[in-house]
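Just one protein chain is left out here, and the rest sit where they should.
== subunit A ==
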Amino acid sequence: MKIPILRLDRVLLVSIQADLSDNDAMEFQSDLVTRVAEVEALGVAIDITALDVVDSYMARVINDTASMVRLLGAEVVICGVQPFVALTLVEMGRDLLGADCTFNLGEGLALLRQRIAKRGDVRFTEDEDV
């Protein structure tokens, strides 16, 4: 299963819509990192609203992906962690999800825009909205 990566100017949107197998998860990670480099993305929003189970493996994949994206130079935000997923992740162990989170994709995009604007380098902001 291929996870679509949508591009909105220099921001990438990914919505994980179904339970991923481990292979899907690894493929998603490399697809996203490649794409971030290709379009020199400034921000990435990963929406996990549809995931009702995030085990330690999936948490690691999400965390690692976020770290990779940051290493490339883009801002990253995780959107839509379900309440019972949050509960379970914290009960299992601290620090399973270390990236910044927002309630939903809309807030995620707003946060990314803020962060990107804060970088303050006009060469990297292609329109006034960003």
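Things worth noting here:
Convention: contacts are C-beta pairs under 8 Å (C-beta built on N, C-alpha and C of every residue); 3 or more make two chains touch, one makes a residue touch a chain; residues count from 1.
Keep this in mind: contacts and distances are computed from a predicted model.
The protein name that UniProt records for the chain not on display, among "Serine/threonine-protein kinase RsbT", "N,N-dimethylformamidase alpha subunit domain-containing protein", "Branched-chain amino acid ABC transporter permease" or "Sulfurtransferase complex subunit TusB", is "Serine/threonine-protein kinase RsbT".
Across A:S21, A:T34, A:S67 or A:N104, the single residue that touches the chain missing here is A:S21.
In the complete assembly, the contact with the undisplayed chain comes from A:V85, out of A:I46, A:V85 or A:L112.
Listed here are the subunit A residues that touch the chain not shown: 19, 21-23, 52-57, 59-60, 82, 84-85, 87-88, 91-93, 96.
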